[in-house]
Every structure is written in C-alpha cells, then in structure tokens.
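Shown here: the complex without one of its protein chains, the others still in place.
For subunit A:
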Amino acid sequence: MNITIDVKDINSTVEVQVKGEIDAYTAPKLRESLFPLSEQANVSMVVDLTEVSYMDSTGLGVFVGLFKSVRAHNGEFKLIGLSERLRRLFDITGLADIIDIKSHAEGGLE
C-alpha cells in the first residue's frame, strides 16, 4: 500500500518509474515529487506505470495537473506501460483522447 517514485532527470528529459498504488494517500507524494520537474522549459516527461497495481481518480488528477504544467512550459508529456485496467480508467474518463498514453504491450522504459 505504498508508492516508489524513481526519477531520472537529464537535460530536461525526465524519466519516471512509479511502483505501487496511487490513491488519496500516495497521490500527494507523487504530485510533490514530479510537479517541480514539470515546470522546466521544454521538458520532456515520460512516466512509466508498468508497476502500478492500483490507481483511481486521485492519480488521474495528478497526471492531468502534470500534463497541464508540462504543456504550459512547451514540453511533452507521455504515460507508458499502462495495464488493461489503467487503460480502461483513461478510456472511460475520456483522458485517453487528451493525454498521450501507451499500453503495457507497447513497451516501457529501458
């Protein structure tokens, strides 16, 4: 019931690997660790969700916030490694048409 956030930040290319559950308890931690990185000019942020076992609307809220911030700084934002379950969450909320997402099958980082 916890979260691990690994960040690689090289010249405004930010690669993030999230492991664990994203809910009302862990979402604030995720926001705090990633938000400052999203404010770099022309940032390219890729978040790998391959090892996220649970996520709800609190997680969606964090990613919408990050997406907005990255876009406001002329950057690019991408979510990769989504399981069927996570993919479904983005589909039913309409976010799949707005944020660039890639399923688990399409490969993660590394």
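Things to note:
As a working rule, contacts are C-beta pairs under 8 Å (C-beta built on N, C-alpha and C of every residue); 3 or more make two chains touch, one makes a residue touch a chain; residues count from 1.
Heads up, the rule we're going with is that contacts and distances are computed from a predicted model.
Choosing from "LacI family transcriptional regulator", "Serine-protein kinase RsbW", "ABC-2 type transport system permease protein" or "BMP family ABC transporter substrate-binding protein", the protein name stored in UniProt for the chain missing from the display reads "Serine-protein kinase RsbW".
Against the chain not shown here, subunit A presents residues 1, 21, 23-25, 54, 56-58, 60-62, 64-65, 67-68, 71-72, 85, 89, 92-95, 97-98.
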